[in-house]
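Written below as structure tokens is the structure these notes are about.
All protein chains but one are shown at their positions in the complex.
Chain IDs A, B and C follow the sequence of writing; residue 1 opens each chain.
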């Protein structure tokens, strides 16, 4: 067993008072609860418009640059930062720190394992294509190895952040006489997210590589991963991957479990994830005594991909707030799960491209193992 | 027992494809499922901005004017129209018809009773004052009598629509040298809604009349009604009241039950209302076999009145979507209840002024009685 | 000279206090300023979200149905209603009535001429195709004849309202195994507007029919009409056309003049239209003594089609208000023109597809002729 596999995986969640507020992370460092050198990935749920992601990223880079004695560029290269922008309903802005620290005796039973990896830099003309699918599949496999995961069944969640298409990148490709997958940046970015999700599905064995070609991306909706959550950002140049899973005998006290809500109302699907994580459910809710054992919940909402829920029309795509349909889809998924957890501070992203069946939500629970 | 008490109360819910779409109501009339002469009140959940309420009202007036041989003004005077504007999350636009029709043998046990009444026309300087509180209390008592209700404990829900303050009404008062309660129309309208809720509370005995004076409206939050749902509209000149309750031995097959969610996550509070309405709950959800017995669900969300839920900050009041905090509060309450009901086509309004304790949601379930 | 050509063309503009407010039109009828039977077309600039167009249309239909003794369907068929939804900046909601009334001696010189026509009903699979281009061209020629216009140079403005693509219409086409031009309703509707503008361009001779084929619609931006203003609405099933022009010796007192602003800052291009309409300009503004001679101003803004103005980036397409870029583009064009006119109550629509060169605004001024 290598040194890497002996690292204990931990997850910390702290509140943000604004998109630039990293004071609670600094406090964790100050009181030695977390060693900045052990941070392997960061996620944040930022309020505000999409620029808030960049704001939070800059604030975290400045903090880590000071604490680690690295340049901001070195921090960016070392630690994947996966900021999820946009908060709706009663979602509560926060930062997740993913930690791997030395020490800890091997546990009896499955324990949380974290792995990170980054692909090579992608060219704009590769976004949303099979080139990206294959690169992401390879990067996920690498992150699985980093986590000490040896079999796809050990994977509970894969978070991927890939480069978003921008007008500047389209121009760059055109200057080199290369064709991008779509000249509409939003459409191209959506295809890139779809390619990432299919890349995950290939790595986990959920989809056969042989079934894939450029034409199926964002078209063939029967192909998907039930553990992938992907997003795109203009600040990225490569695909950044965080694998969350369990490894038998890994050190530590946490374990992860994932579930699928077949639609926004499928609270039963969400409850199964909590149950499998060893949490007791009472009257449809996590028992009050078990709530403090929850270390993290990651939800990925897909409701904005369908036009109705159980045969009833919704107006996520047509009303004057339709531009914010993703935020609303997150708010709904978050509300349903929050009513099970009894807490509102957990992550909810929106992503429909090959991330679960159309209209489904994915959920990953990280909790203190019972035994 | 008077003739009025022998009328059978019914509730119909039909979808709308746009704020002006009353075709499904026309279809109910056409196939004789409902006699237009028996409609006593109308509620609708309209998508779109607040003008959609007026659009739906005009469309309903035109339809009923044609079917009843009355002028649009006569329709407006006869039938309270309580349109709830603004749809968020996965809410599904629809119309509720409240019906009282002759016939039907007296039932064994409690059965749904509906009553409507309208106050005299209010002057703008009376909005949001004790004059309005007393007028509403009197009008609610009148609607209770119309429903055949003899005791406040029989009341499950009171819907009130009152006039909203407008610049023109402020100008009218000022021309007559009268002082309105606040020259900001939104603040004055909120006070009017608060006065309505306190009026309900007085009529139901939830609040002692002696404890009230102008200064407590929208200030003394410990005073509230747990069955009141109030809203304001510029089209109204009087207060329109719909009382929903149960009367022992009334004819028909439906009954009503109300509940309180102490905060947005209190799914248990919602479940109690379903349980009390005789519906079986399984794994936290209404059992599939019982779902078709639900005739109506009315939720009133108060989350936009507080700044956090269970100690966690939310940004309903501060984010760039804060102007739509009421819609978001409704979307969250609706999502939690929808995950219990397994359906998204039911009413959700937002109203915090003395409608339940701060941050609470109110719920009223109308369902087919079991016995 | 036929009877038709002897009708006097007039334009009335009245304010609206809300999207359903047609009281000022009723007042024109009541005081005999306008005979409802002489109304040939209606435009309105409605505040609120897109549903407000339907609301205003229903309110106008109800009014005209009462005053003309026709059913609402007959009113709809007889009088094109071209509601422009969405108000930004300091735009002031209003209704334009286009009138043709008998009487009036032939004038010396050019006078305003109005013509209306409707195409046959279009099938969804025809939207945005050459079929629509040809139908619109033919309908414009018919409206020109209705106006007594014999040469394209007499045309100053052509307003076209065509059916918008909707999910229901896509479904209808698919059921009949027909392929629509694009399964994204917004893209298909944009192509339909482009087809309308090219149809106008063919009818006016601005574009040669031979240069057109399906592939050039919304692609070949060098092809455009400088007098077309087109929009789409779900309520339409055919293309409705209003031609505004001048005819030598027509009766009446008004005349029309059009201009092109090459970009949003080209106030000079706007001033030319006022000048050509015989209005005196002083210090860049219509002279105060001449302002009362203005009967109507119709602006069509195209700024949301380009990503910068004179080399400077704007964020109409990327900011959090990007969903409302059309409203913002109108607000800007309106502001520039309003500062020339000294008034804010005139029409501004947003439409870029083949309506002037990319980024240009079109303007049509209707004013009392000097001689």
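Details
We take it that a residue touches a chain if its C-beta (ideal position, glycine included) is under 8 Å from a C-beta of that chain, and two chains touch if they have at least 3 such contacts.
Since we're looking at a predicted model, the values are computed, not measured.
Per the touch definition above, the residue from C:172, C:248 or C:343 contacting the chain not shown is C:343. Residue-wise, the contact with the chain that is not shown comes from C:15, picked out of C:15, C:69 or C:205.
Although one chain is not displayed, chain C still touches it through residues 15, 17, 47-49, 87-93, 264-268, 271, 283-285, 303, 308-310, 312-316, 318-321, 324, 327-329, 331-332, 335-336, 338-340, 342-345. Residues of chain B that touch the chain left out of the display are 49-50, 167, 307, 319-320, 322-323.
Within the complete assembly, residues 18-20, 47-49, 51-52, 54-55, 58-59, 62, 320 of chain A touch the chain that is not shown.
Everything that follows uses one rule, which is that only the chains that are shown with their structure count from here on.
Chain A and chain C have CA centres that are 48 Å apart.
With centres taken as mean Cα positions, chain C sits 42 Å from chain B.
Annotation for chain C: residues touching 2 or more other chains are 49, 320.
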